[in-house]
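Every protein chain but one is kept in place in this view of the complex.
Every chain is named by a letter (A and B) in the order it is written, and numbering of its residues begins at 1.
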Amino acid sequence: MKKTYEYYILPVVLPLLLVFLWIYLTERELIAPYLIPSPKTVIHTIVQFIEDGTLLQDSWASVKRMLQGFSLAVFFGLLFGVLMGLFARVDQFFAGILNAIRVIPPLAWIPIIILWFGIGETSKVIIIFKSAFFPILLNTIQGIEGVPKGFLEVSKLMGVSKRRTLFNVIFPAALPSIFVGLRLGLGAAWMAVVAAELIASDSGLGYRITQGRELSQPDAMIIGMIMIGIIGVAMDAVIKFIQQRILSWQAGIKS
Amino acid sequence: MGKSSKKKSFIFFIAIFALLTACSSNNTSTNKNAETENHSNAGVEEKGKTLRLGYINSTGNKDKDKPAVSGAEGWALNKGFLQEELKKIGITNIEYFSFPNGPNLNEAMASGEIDVGILGDTPALLARSSGQKTRLIGFANIFQDIWLVTNKKNGVSSLEELKGKTVATSNGSYMFRYLTGLLEENNLLEDVKIVHLLPPEAAAALERGDIQAYAFPTYMGPKHVKLGFPLLHQASKTTPHLTGTSVTIASEKFLEQNPEFLSVWTDTRERAVKDLKEHQEEFYQYVAEVTKQDLDVVKESLPLNNIREENFPKEGLELLEGTKKFLVKQGLIKKDFAIKDWMLKDQ
Partner (left out) sequence: MPIKENVQFQVAKPKIKITNLSKSFNQGKNTLNVLDDINLEVQEGEFLTIVGSSGCGKSTLLRIIAGLDSSFEGTIAIDNQNIKGIRADIGMVFQDHRLFPWMTVKQNIAFGLEKVPASEREKLVNEYIELVGLKGFEKARPGELSGGMSQRVALARTLVKKPSIILLDEPFGALDALTRIQMQYEILRIREQANVTMILVTHDIDEAVLLGDRVIVMSKKPGRIQKTISVYLSRPRDRNSRDFVKIREKILNLFFDTNVSLNKSQEKISLEG
């Protein structure tokens, strides 16, 4: 009984309170409607967006971009991460430049990316890629480097081939860290979507937000933000689920 | 020895860091788009009230010593008429805020950072419809032209060719209204992609072929035509109903606090219009100087006939009404309102 209370009721209390506060403030007009639109307006606009398909279109446009950037990041992040984690020379070769690129935030890269790649989809995907790449890279390297030396010794002693050691010992041992990287990368990619869509978009949730700003439509802004939040949480939940399945052998730590 | 000197340098760096943070936070203004200048005339006392004036500078150039306010309002400032008259009603100081486009000015108005703004009709209407408490106190310019420009290579040679292509303009501006209106009238609205770009970024995008056309505002239009970008369409030539107007809005709060402001503004402006028509060359020189544009560009952008003495010329109201209807039709204005409720006319 008590578990139900904690699990289902507690998390809902605060959001509900906030919603009531929102309704109260806007009904009593304590806050100007151009700063915070009333729930009625927002719901009305959401319905409109659903009916004319903008909600779906925008959501899909953003998710699609994000997936493109993210999959590139996963591919290159894992590739470089594994190579740099396994071979010190590769690590030393790339580490300097990659680090320099990493510390410059995606937003600062936008002007030059636009200059080189224009204002089309390519630029947007690049920004998303850049945001997701580094968490994946760093956590993969860490995962590989963090494989307990004891495991490698066992493998060595047993005369196990390098290939099997890589696939049956190193990768599984590194997998928890790699998953951390994937989750962080996913979050970063999604957050980068808004930044990416500042570049001359005509679709997407980030675009919807900036459009709302330019056309004095705070309801559109809020809807955009809500959708970004919902989709972001959903995607994280999916990855978390996958992680728990694959890493089930890690269970027993949190019970 | 090692440990205590490490501690000392640590404290030292923290102190420096804290100092820098404290100092820089004093200089940050909340509105990143604003440039504050104190354009003080000789003998200004700090005692009186301040008028915070916002205006649009879409050229991408930063103001140097004079704020780039053009038109009759700018002329009034240049000649000192406005400052004189304002002083009489207790406003001794003017702060100038420049914005690259209308929506940004709106934000500043919404957060109470400026009192009066001169901007395009479209953003002013949109802001008002979303509930902003402003009043329309006059037209600065009417029949404001828009130049739809394309590129030599990767461009188009007619409007129809824009089908399936991408055009850009400053989102939420009167150029945006013109562009959408033009495409709609030519049944191209569904087939053309409109993206947002500010005027300074347009040339590069045109050259690269990312966009096939751009709708430029005053100064930037003639400037780019002069640079060799082919002109596809010009609002004033064939579609004058799609031209824009430049309006002046003031926050209700400011008007309440300064009830005499409206008549001072209206009268001073009228005086300035008369004056600039008598000193045309001088006027254009002034505008060219503050906007840092070529003289011929300026002259083409500001036909004197568009600057009227009356605050609310009939054609201006018609254009404004037309724009508002269009925005309502496009669903961009959700809550319609009557312009006469918005206007504040000097009695």
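As a working rule, a residue touches a chain if its C-beta (ideal position, glycine included) is under 8 Å from a C-beta of that chain, and two chains touch if they have at least 3 such contacts.
What you see is a predicted model, and the numbers here were worked out from it, not measured in a lab.
For the omitted chain, the shown partners it touches in the full complex are A.
Checked against the full complex, the candidates A:V160, A:L184, A:L198 or A:M225 give a single residue touching the omitted chain, namely A:V160.
Only one of A:N99, A:T122 or A:Q250 touches the absent chain when the whole complex is considered: A:Q250. Think of the hidden chain as still there; on chain A it touches residues 148, 150-151, 153-154, 156-161, 164, 168-169, 172-173, 175, 249-252.
The criterion applied here is as follows: only the chains that are shown with their structure count from here on.
Mean C-alpha position of chain A lies 37 Å from that of chain B.
Every residue of chain A that touches chain B in the complex is listed here, in rising order: 32-35, 37, 41, 45, 114-115, 118-120, 200-202, 210-211, 213-218. The part of chain B that touches chain A in the complex is made up of residues 101, 103, 106-107, 110, 123, 126-127, 129-133, 166, 168, 171-172, 193-197, 201, 204-205, 208-211, 332, 334.
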